Each structure stands twice: as C-alpha cells, then as structure tokens.
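Let's turn to chain A:
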Amino acid sequence: MKRFIGFIKKEFYHIFRDKRSLFILFGMPIAQILLFGFAITNEINNVDIAILDHSKDVTTKEIIHKISASNYFSIHQFLEKESDIESVFKKGKVKAVLNFEKDFSKNLIKENHSTIQVITDATDPNTANTISNYVNAILQSYLKEQNKNSTMAYQIRPQTRMVYNPELKSVYMFVPGVMTIILMLVSAMMTSISITREKELGTMEILLVSPLKPFQVIIGKVFPYIFLSIINAIVIIVLSIFIFKMPVQGSLFLLGIESVIFIITSLALGILISTISATQQTAMMISLMGLMLPVILLSGFIFPVSSMPVPLQVISNVIPAKWFIIIVKGIMLKGVGLQFLWKETLILLGMTVFFIGLSIKKYKIRLE
Partner candidate 1 sequence: MMQNNNVIHVKELTKKFGDFTAVDAITFDVKKGEIFGFLGANGAGKTTAIKMLIGISNPTSGEADVAGFNVFTNTEDVKKNIGYMSQKFALYDDLSVKENITFFGGIYGLSRKRIKEKSNALIEELGLEKIANHLVGSLPLGWKQKIAFSVALLHDPKIVFLDEPTGGVDPITRRQFWEMIYKASHEGTTIFVTTHYMDEAEYCDRVSIMVNGKIEALDTPKRLKEQFNAKSMNDVFLKLARG
Partner candidate 2 sequence: MSINLEHISKSYGKVEAVKNISFKVNPGELFGLIGPDGAGKTTLFRILTTLLIADEGKANVTGFDVVKDYKNIRKSVGYMPGKFSLYQDLTVEENLTFFATIFGTTIEENYELIKEIYVQIEPFKKRRAGKLSGGMKQKLALCCALIHKPKVLFLDEPTTGVDPVSRKEFWEMLKRLQQKGITILVSTPYMDEAALCDRIALIQDGEILEIDTPANIVKHFPKTIYNIGSKDMYELLQKLKEFEHTYSMYPFGEFVHYTDKRDNFNPTELRQYLEKNGLQNITIEKTKATIEDTFMELAK
C-alpha cells in the first residue's frame, strides 16, 4: 500500500508541475463550458422581424403583442402586401417575416386551426431554424393560455418538441455533451499520454524491472485522473448551475455514480491507447482522432443520432459517450432515475468491464 501511495504522490507531482497538462485539466472544462454556453449558442436575442398581417383582428394583435413583448424579437416593420416580403429580405433588414392569413381569428374558432407562415432568411440556416422554433414556442404558449379559458381545445400540432427545455436554452443541451467530452478527454487522453511518457523517457523500463506489479503501475497511473475527472465533473455541474442557471432535475448522487462509471470506461480506453502507442504524440493523435471525433460527431452531442444515416446510427451504438450523454440528459434535464436509465447504465457498465479486461490483457509486463 505504501508503494502505491508513493506512486500516486509521484503522479500528482507530474501533473502539478506540468503547466500544459494543468491547463488542459482545469482550463479546458471552464473554457469549453463558457464557449458553448455563450458563444456557440442557438439562442437569439432581439432579432429584427417584419409582420404582414392580412387579418388585423384580435387574435393576431394579441400574438403580435406577445411576440414583440418577448426579448427574442423586435418588430422592425409592418408590411402591407405580399410583394413587400421579398424586398424587405433583400434589404437584409430582417431575419424573418410572419405572415398571418386572412380571417385568422375566424378560422381558428370555426375550423379550429389557422395558419401563420414563418418565412426565415435561410442564409443562416441555424438561426433560421432557431427563429421558427421560437415563433412556434410563442404560438404554443399563446394557445395554451387561450385553451385554458375555452372548453374547446384549438388544435395546432407542434412542429418541434421543446417540452424539456421550455425556455429554449441551448446551453442546457450542450452541458451533457461538454461534460462527456471533457471527462473523456481528461481520462483517456491524459492517462494515455502519461503512460506513454514513461515509455518515451525510458522510466517504464525501470518500473517494469521493479517489484511493482503491472496492475499497480496502471492503477497508480490512472488513480489521480479518476480523482481529477470527478473534480472536473463537479466544476462543470457547478458552472452550469450557477452561471447558466441550469436546473438539475434528477438525483445528483445518481449523476455522480454514472459519471464515475463513464470515467472508468474512458480510463480503460486510455490504457488501451497507451498499449498501442509508443510516443506521447501518437497517444494524443489516437485519442483525438479515435475518441474525440466520434464523441463530437456520433454521440448525439451536436447532431441528433436519429437524423444520421442508418450505418452511422449503428456505429454510434458502440460509442460509450452516446450512452453517457443519454444518461446525463435524462438525469439533468428530464429528472428521471435509474428505472428509466437502467438499460443505458447496463450498456455502459458492460463496455467498462470489456475495456478494462481488454486493457489488462493488452498491457505488457515486458517490452515488446
């Protein structure tokens, strides 16, 4: 045990004396969260829009009032005729035009539905998409209010699902993804680099020719990163709660346990990478290309898995991060517990066991 503690102490010396790894460890989570939270956001603010109201009745007035009262839009102009739409877009003054059909109120009461056309400037597809989502959300909430007072429910099918993120804060969507990436990166990349560094320096030779057992070396190398990863997870959650006012609906305890499972999976992956790379550089490349890219692209962090081509959907199943993101989203955003997440948890656990087994098997007690 004393040997083990001595080993871990040494690892911490390495970590705290290497400014670069310290930066990656603690600078990155904060930078990423802030970056995703503030810069790469899907939120919109005071977007200029124009309105073409063919009805000019009570309902349209109310809706327009509601829209202009929100912080998301400011009404730049009221248009008179259809042909104005094109010209106002061409001038680039507005990002969207709301086109209310004739007899809007009448239709809504009589036929239970009426149409509003949301025309957006798709040169910026991301914003365009967001705008239409926001308009939709405002319409939904307007209808909800109306339906409260009426016996007959107006039926308007929602086009987007935003039930779990009613405020449409995109940072909520990013937090689970960012957390996944950072835990993966810290655990897998940092461990694989720190193990290959010993190989490169030649110190691994001495460690091998010592009475330390291989698993002691491995555990000694990864232990500090378990600890640091947990700290990172805490930092991320605290940041998202206090800076982005993100609510955590489910059990923090469960979130912690699931994070530890994911961290261990990543560490096992890191060990695996270190067994196949001879230099720190290779370890880093493999971690970045082999782990980061799939996590970013295939885990559902940025692109929804359901909209991927089928082969990619299949591939995405073998990525531990995908399951972890589902779990984190479930706990943080939906507030569900293990009764809903047992399947994902089980898959993740299975992967953990598999990777640990594989990395122990691959780990060499000798040089090649």
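In picking the candidates, the idea was that all candidates are chains of the complex that A comes from, given by their letters.
Here is the rule we go by: contacts are C-beta pairs under 8 Å (C-beta built on N, C-alpha and C of every residue); 3 or more make two chains touch, one makes a residue touch a chain; residues count from 1.
Treat the numbers as computed from the prediction; the structure is a model and nothing was measured.
This complex pairs chain A in touch with one listed candidate out of 1 or 2: 2. Per the touch definition, chain A reaches candidate 2 in the complex via residues 2-3, 5-7, 9-10, 13-14, 17-18, 201-203, 205-212, 365-367.
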